[in-house]
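Step one of this worksheet: look at the structure below.
Here the complex is missing one protein chain, while the rest keep their positions.
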Amino acid sequence: MKKFLKILFCTSLLLFNINYTKAAEKSAELLKVDWSFKSFFGKFDRASLQRGYQVYNEVCASCHSVKYLSYRNLTEKGGPEFTEEEAKAIASNFEVTDGPDSTGEMFTRPARLSDKFVMPYANDEEAKSANGGAYPPDMSVLVKARKGGADYIYSLLLGYEDPPADMELDDGVYYNKFMYGNKIKMSAPLSDDIVEYSDGTKASTEQMSRDVVTFLMWAAEPHLEQRHKFGFRVIIYLIIISILVYFSMKKIWSRIESKV
Amino acid sequence: MSDHDYQPSSKLGKWFNDRLPLLTLSNHLQEYPTPKNLNYWWTFGGILTFCLITQIITGIILGMHYIAHAELAFGSVEHIMRDVNYGWLIRYVHANGASMFFLAVYIHIFRSLYYGSYKSPREVIWIIGMIIYFLMMATAFMGYVLPWGQMSFWGATVITNLFSAIPFIGESVTNWLWGGYSVDNPTLTRFFSLHYLLPFLILGLVILHIWALHVPGNNNPIGIDIKKPSKDTVPFHPYIVIKDLFALLLFLIVFAFFVFYSPNILGHADNYIEADPLVTPAHIVPEWYLLPFYAILRSVPDKLLGVIAMFASIFVLVILPWLDTSKVRSAIFRPIYKQFYWFLVADVLILGYMGAMPAEGAYLIIARVATAYYFLHFLVILPVLGRKEKTLDIPLSITEPVLGGFPNQATTKNKQNNRENL
Partner (left out) sequence: MSESDKKKPNRRDFILTATTAAGAVGVGAAVWPLIDQMNPDASVKALASTEVDISGVEPGQSITVLWRGKPVFIKRRTKEEIDSARSVDLKELKHPEKDEDRAKNPEWLVMLGVCTHLGCVPLADKGDYNAWFCPCHGSHYDTSGRIRKGPAPTNMEVPKYVFVNNTTIKIG
């Protein structure tokens, strides 16, 4: 028993080690959302993904790229699952540079499904100079690149407030209670009804935040649904085979245990 | 050992075996007499072999899709995660596999510390094991650089800068390591090459580790020398094989939880930001399995002495067989050592925790005390304790203590012993 307690103590210390990041250095307690993709069998809310794409496209895309997504991903299973026609129509709204053609000239053409998402700026320097020196990060894996993940991005979108009286803010700097250091160079991107949802959902700021974060989660982890599905099967299989091996082991060891 | 007399039954087998005695080897591995009272802490050798093979296989596959180039590495990892068939699965197995590998190796090392498996005649097994452990750390460190995220880049910068502490030639050495004046593309490509090479060196050392083990045979929870083969032993196959397999499957359940349900929890969020030489992350933290050494490094205020302390903390393990002067192996019969053993476990965990905290204030003081205690344990406590400690009486054989009273419950009794020993 004493040993058990020791092991328990050590394990908890170890787990504490692993989870230290959760406790440390947080500006404010993050808003918690019961994301549909969080649980053991978690899946994305398809409609929310589609709305989230709309929010990304109409609001975020003017500054933020998602350079690792391709238009074909929009049709893939486990994603927003737009039809191929819808995705082709989406892609054709964007111009990509291709070439060189037979005369050596580069030319533009409408994007195809196989193209990556078109970036708002040609390079990081252009992105910085257009945004007062602040680089709008690529959003392909943004959810995985921030402590707190989906909850953090969601909180950040809703975390704009008037600064405390004793805080001086420069031009182009905004107060956000969830941002590290509380200062952010992005102005509040969302406000009620800034987009008009085609499915009739009311475009409140909370709703848009939820939808766009769902979209970003999918962008960062496009195989999440498959991963959850596989995980369930693998673990069930491992439990079954463990039981079988356990009884095989008993059987084999019984040969000597009864004989000694 | 008796298996040198082995003769294959078939004529072809005999012909082949006379020229290359693979069948003798296979027979030896199957019949290898193993103490029958090995508990589940002894299954981690098999688990570690599995981890190494898994890392090599998944690593070779990732190498088919990964591009070792500063401009392309981050994107090629995303390509693996998004486009390659089952690429996400293979990468998450590889990334979490490293953590599981270290988890298993720490259990394996601490099992050895508890039961005195490093003592004569097993010093060479232990030293090879320590070399493997050191190479594992080097491999893991270089592997973590390959995705070329922020933590990759800055971890590489900080760790390679350790070598700049060497007097006079430090700067030349770091420039040589980098292939430039900072961590950059040449550093990445050489790290990739070495990250690919080292696991095969480890594999070779593992074979030597097992070879060296098969000369004296396994230690056991009671820590006594046993006759082989005898009533105290069982053939490795099928008894130990099936037990190792069972333990491996339980281990795989834990592994699967990480891979499928929290694949990024052991990593650091900053590593999903592409490397940027102009911006250092707020806290540079190595992977969890290197944290105790990182804490030792930072707890010494002098740069050179800190590096020396860190390497000394590993070296002190290498010479452990000669630091521990006790003739008794197993902690079961060393009541005082047993207490100090658990102090050491707690000390290392505290060091790990301090390695993750900022090096300031109370954290720094605790880290310094823990570092001092770490060296105290190995350099003072163990040598003195071995001479002073009054040990308990040791049984003469594994089956002996029960031969008198419980003839049919010998192994049951042993199992109870083992459970208590844990």
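Letters A and B mark the chains as written, and numbering starts fresh at 1 in each.
Throughout what follows, a contact is a pair of C-beta atoms (placed from the backbone, for glycine too) under 8 Å apart; a residue touches a chain by one contact, two chains touch by 3 or more.
Since the structure is predicted, the reported quantities are computational estimates derived from the model, not experimental observations.
Student: Check the options A:101, A:171 or A:199 and report the residue that touches the missing chain.
Tutor: A:101
Student: Please identify which residue in B:64, B:278 or B:362 touches the non-displayed chain.
Tutor: Residue touching the chain left out of view: B:64.
Student: Out of B:38, B:51 or B:89, which is the one that touches the chain we can't see?
Tutor: Final answer for the missing-chain contact: B:89.
Student: To test your reading of the contact rule: which positions on subunit A touch the chain that is missing from view?
Tutor: 70, 72, 76, 101-102, 113-114, 237, 240-241, 244-245, 247-248, 251-252, 255-256, 259-260
Student: Could you pull out which residues of subunit B are in touch with the chain that's been left out?
Tutor: Those residues of subunit B that touch the unshown chain are 2, 31, 33, 57, 61, 64-65, 79, 82-87, 89-90, 229, 234-235, 238-239.
Methods note: only the chains that are shown with their structure count from here on.
Student: So what's the Cα centroid distance for subunit A and subunit B, whole Å?
Tutor: 34
Student: Tell me, which parts of subunit B touch subunit A in their complex?
Tutor: Per the stated touch rule, the residues are 36, 75, 78-79, 81-82, 88-89, 92, 231, 234, 238-239, 242-243, 245-246, 249-250, 252-253, 256-257, 259-261, 263-266, 268-270, 272-274, 282-283, 288, 291, 342, 345-346, 349-350, 352-353, 356-357, 399, 408, 410-412, 420-422.
Student: Enumerate the contact residues on subunit A facing subunit B in the complex.
Tutor: 3-4, 6-7, 9-10, 13-14, 16-18, 20-21, 24-25, 40, 68, 73, 137-138, 140-142, 144-147, 149, 180, 220, 222-223, 226-228, 230-232, 234-235, 238-239, 241-242, 245-246, 248-249, 252-253, 256-258, 260
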